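Missing here: one protein chain of the complex. Every other protein chain is in place.
Think of it as A, B and C in the order they're written, each chain with its own count starting at 1.
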Amino acid sequence: MTLEIGMLGYRFMGKAHANALARLPMFFPDAPDVERGVLIGRDEDALRDAADRLGFSSIATSWEEAIDEVDVFYNLGPNHVHAEPSIAALDAGTPVFCEKPLAPTLEEADVMAETAREADVPAGCAFNYRFVPAIRYAKRLLEAGELGEIRHVRGRYLQDWLVDPEAPWSWRNDEELAGSGALGDLGSHTVDLLRFLVGADDIAGEISRISGHLRTFVEERPVEGDGAGTDETRPVTVDDAYSAQLEFENGAMGTLEASRFATGHKNDHTIEIHGSKGSLRFSLERLNELEVLREDNRGYKTILVTDEDDPYVDHWWPPGHVIGWEHTFVHENYEFLTAVAENGEFEPNFEDGLAAQQVLEAIEESDDAGEWVSLD
Amino acid sequence: MTLEIGMLGYRFMGKAHANALARLPMFFPDAPDVERGVLIGRDEDALRDAADRLGFSSIATSWEEAIDEVDVFYNLGPNHVHAEPSIAALDAGTPVFCEKPLAPTLEEADVMAETAREADVPAGCAFNYRFVPAIRYAKRLLEAGELGEIRHVRGRYLQDWLVDPEAPWSWRNDEELAGSGALGDLGSHTVDLLRFLVGADDIAGEISRISGHLRTFVEERPVEGDGAGTDETRPVTVDDAYSAQLEFENGAMGTLEASRFATGHKNDHTIEIHGSKGSLRFSLERLNELEVLREDNRGYKTILVTDEDDPYVDHWWPPGHVIGWEHTFVHENYEFLTAVAENGEFEPNFEDGLAAQQVLEAIEESDDAGEWVSLD
Amino acid sequence: MTLEIGMLGYRFMGKAHANALARLPMFFPDAPDVERGVLIGRDEDALRDAADRLGFSSIATSWEEAIDEVDVFYNLGPNHVHAEPSIAALDAGTPVFCEKPLAPTLEEADVMAETAREADVPAGCAFNYRFVPAIRYAKRLLEAGELGEIRHVRGRYLQDWLVDPEAPWSWRNDEELAGSGALGDLGSHTVDLLRFLVGADDIAGEISRISGHLRTFVEERPVEGDGAGTDETRPVTVDDAYSAQLEFENGAMGTLEASRFATGHKNDHTIEIHGSKGSLRFSLERLNELEVLREDNRGYKTILVTDEDDPYVDHWWPPGHVIGWEHTFVHENYEFLTAVAENGEFEPNFEDGLAAQQVLEAIEESDDAGEWVSLD
Partner (left out) sequence: MTLEIGMLGYRFMGKAHANALARLPMFFPDAPDVERGVLIGRDEDALRDAADRLGFSSIATSWEEAIDEVDVFYNLGPNHVHAEPSIAALDAGTPVFCEKPLAPTLEEADVMAETAREADVPAGCAFNYRFVPAIRYAKRLLEAGELGEIRHVRGRYLQDWLVDPEAPWSWRNDEELAGSGALGDLGSHTVDLLRFLVGADDIAGEISRISGHLRTFVEERPVEGDGAGTDETRPVTVDDAYSAQLEFENGAMGTLEASRFATGHKNDHTIEIHGSKGSLRFSLERLNELEVLREDNRGYKTILVTDEDDPYVDHWWPPGHVIGWEHTFVHENYEFLTAVAENGEFEPNFEDGLAAQQVLEAIEESDDAGEWVSLD
């Protein structure tokens, strides 16, 4: 059996997932067979080019029809088109893999999760960083209790592509289209990773209350393109950066932060955890490494997570032959498609997407009210 | 003229300052001559031993008398004895050098600052990290505007000496004696450093509002010493860790954190700043280094701040011959005593001590109320 | 036009090149079209499996016939089968891409280079580390003279997979099959990288004389496999580690080293260069980074070589989205196949393979004689 994929979106995420699909047969031979079937978008010319490049056999400008014809629906469009097509696909009994954040608003995320709950097929939310080998390795340590009682959790996602006030306006700067800014785009990743790593009841549990802080540093940005030469600008209606303080169910403290104004940082997503018996640190820009402190408390060990029995590594190369960012998509697609083929469970799913959304919403609410918000 | 020093306190800080005084003649020959005069404490035997070791010519068990006889009064006692002797000394026209935090409560800090304002002598607050060459180097960059408009400020001070629940109770765990826990002991350093680095009006300005979070992980601790064999415990009435979110006058965002439960971190005080034109990072455990990103935005440069024209370095050794933590005390004493001898200005002074205390107080207040507190 | 590839070898290098070929259309759309045609080996069953996995349309157990039928011949077999098939292919006018080191002996390498010189098609030697973006970036700096006059060059390649004396014997431990040990396997990479970076006349020039040191730490190793339970061992007839001192034509000094006994190092290939105006450092285990010191001589800058205009990066992902070891093969195949299609030049070619071999030979000769060997 071959699974035919319909994919909405063909830019950054489209390329990342198409590449992942293309690499499965050589590296994950037990993955289900897939066919890159129909690529869905609005601009027919661009779509045709992309289909050609990304290896899709056909194109469609209407998702409504396409989702009936495919075995799996990938929703990789901008945030504001996550809800409707995903819900329609699930209602039609088609498994859905949706990019993060699940939706621009909590309301939409709620409906999506509700729909997924009632559908009898996998509904995945594509938080790809759960599939970094070093993160899986960290999770093993945490699940085995090797770090002891968790006291501090820290997550930070720093970029700098908006530090120039002349950087052009895009849909990512618009509340209607994106929901939020650094908070949703970057913060959703951080929240999901922390939930994945310490969210289990016997580790730190879920986030129980939160205090948030959002900020827009540059209030309007120039419009690029046709209007070249004009002075047209559009308002930035989302945050450029956010921070948050957390309390977890077990009493652990947390701090979160993300920014598009952190000069010099390109894609710097870091996680740090301190427990009563050990600590760990991870940085996405050195994603093959995990720093772990244990045992005699004499310093962090820099582990190159490329040994044969490290998560997913046996599919790739010998020790020390590092992998890249894109490999997380291969792992993620492998797990998701396997779940589809076997009608099994896949996580992160829409519940996880909703849970992250609830945290983001609480951060915004807290920022508005100037006070802590409870998440119970 | 030789300045005779009276010093209250002879443990950790006593040793650090006595050492600094002893080293001035060889390395800072233009510093005023000082005599380590009278060492003040309560336990006469311990005091005599310490005076012998630290090079003091006499001892006193009452600070009241001693402060009349000396030219400069060093108050290095526990926090709850900062106020009364310092105020008495200043009232008597004796310059005072007081350890941080200035006082356990804002009220006491207020009176101390008020007294200092009316006294005609230097009243220094011993925030020694202002005197790390790398920090001075950072301040030069910031003052010259080389980092551009400041957007993000981050300060973190991690230790782990209380992570073991059996670590014994001490005055540092008691609200009456210490005022607060990690917040006052560690947080006061961070707050002062950030004020020093970005607090000027044309950089980020003062902190304008704050949201704080305090936590005590272990509620009571065993009593050590005579009671050996008994099960006596005492309550921990201060925080084990705190975090905070900040807004500065210029709109920059900040996050603060300190803990005595950060397993594996011994004295890890880090500062990070992102501006529109550059970024910097500092870590106290590598205090000879400063990481600076500028110019072409292509990565942090690890600067070894030991060149001949780096701050204070020409007094010491050739490039690459690193200095230690204690050297910050030598620099600090040099500046303070020079101010005393010349009746000049010294910073950080009691105003700075008070300003830090106001921030700490706001953090506690915010934690109590569960909402942001304004600092105007 | 589609180039049909014949590939001898289907293990580690086979997988690396097959993957590279498979990824070209999506990421390097202007690369020539290729067909993974015939996979060549001896074990028919293994071969069939591999062809299936690696996407080849047919298999052959005799290279003699296969090389006549294909447009390009990839020789990825063990070192001792590099010469004959490569020579035959070139004689037949078929372009050849041969894994490194070019040959187990200088004599064979000589004949191969001679053959390539007379053939009118590209003959590439697959030193893939020339195609790391950070290495290309370094070369740009060196070619632009930004490091000034080169004084010191250092290359080191550390692995540890033989540190256990019970690690099984393989063809890599046999002089007949491999030519040499760490020297040929790892040292050839280092020598090639240094030639690539500083070998031009206006940089440091070629290596002019050399002093070498080889060592076999474990003299025999157990045979694995069918003989399980027996005590059979075979002699290790190659070096486990080597070091060398170099002099370059411009007078610069160099040191080289490689080992399979460097406990804890998996694939740690580092290059360091000091010039009169700057220095640089590279490590393969952090291959997205380059450390560069210039300008004010105040410390190394850690550059993440993932910006849009960094070498090859625009083909992949946005800044900060790191690539892995395997991507070097994609770049290498892209350049080689483009040269084939356009009948252009490709480097590193068999001349480069021969030049590296001459250096390796001189190291062995010097070790035998206990004296420096001139390379003029």
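To be clear about the criterion, a residue touches a chain if its C-beta (ideal position, glycine included) is under 8 Å from a C-beta of that chain, and two chains touch if they have at least 3 such contacts.
If you're wondering where the values come from, they're calculated on a predicted model, not measured in any experiment.
Novice: For the chain that's not shown, point to the residue among A:98, A:121, A:135 or A:304 touching it.
Specialist: Of all options in A:98, A:121, A:135 or A:304, contact with the hidden chain holds for A:304.
Novice: From the list C:45, C:308 or C:371, which touches the chain that is not on show?
Specialist: C:371
Novice: Which one touches the absent chain: B:268, B:291 or B:367?
Specialist: Considering all chains, including the one not shown, the answer is B:268.
Novice: For the full complex, which residue in B:285, B:314, B:342 or B:368 touches the chain that was left out?
Specialist: Of the listed residues, the one touching the omitted chain is B:285.
Novice: Out of B:255, B:306 or B:349, point to the residue that touches the absent chain in the complete complex.
Specialist: Within the whole complex, the residue contacting the unshown chain is B:306.
Novice: Just checking the interface: what residues of chain B touch the absent partner chain?
Specialist: 12, 15-16, 18-19, 22-23, 25-27, 29, 53-55, 159, 161, 265-268, 284-288, 304, 306-307, 316-327
Novice: In the full complex, which bits of chain A touch the chain not displayed? Write them out.
Specialist: 298-304, 307
Novice: So that we can see where the missing chain sits, which residues of chain C does it touch?
Specialist: 147-148, 151-152, 154, 158, 160, 163, 211, 213, 215, 217, 241, 243-245, 247, 251, 253, 255, 257, 259, 261-265, 274-279, 293, 297, 299-300, 369-372
As a convention for this text, only the chains that are shown with their structure count from here on.
Novice: Farthest chain from chain B, going by mean C-alpha coordinates, please.
Specialist: The chain farthest from chain B, judged by C-alpha centres, is C.
Novice: Based on Cα centres, what is the most central chain?
Specialist: Answer by centroid distance: A.
Novice: From the mean C-alpha coordinate of chain A to that of chain C, what's the distance rounded to whole Å?
Specialist: 36
Novice: State, to the nearest whole Å, the distance from the C-alpha centre of chain B to the C-alpha centre of chain C.
Specialist: Averaging C-alpha atoms per chain gives centres 55 Å apart.
Novice: Between chain A and chain B, what is the separation of their C-alpha centroids in Å?
Specialist: Comparing mean C-alpha positions, chain B is 41 Å from chain A.
Novice: Can you tell me which residues of chain A touch two or more of the remaining chains?
Specialist: 265
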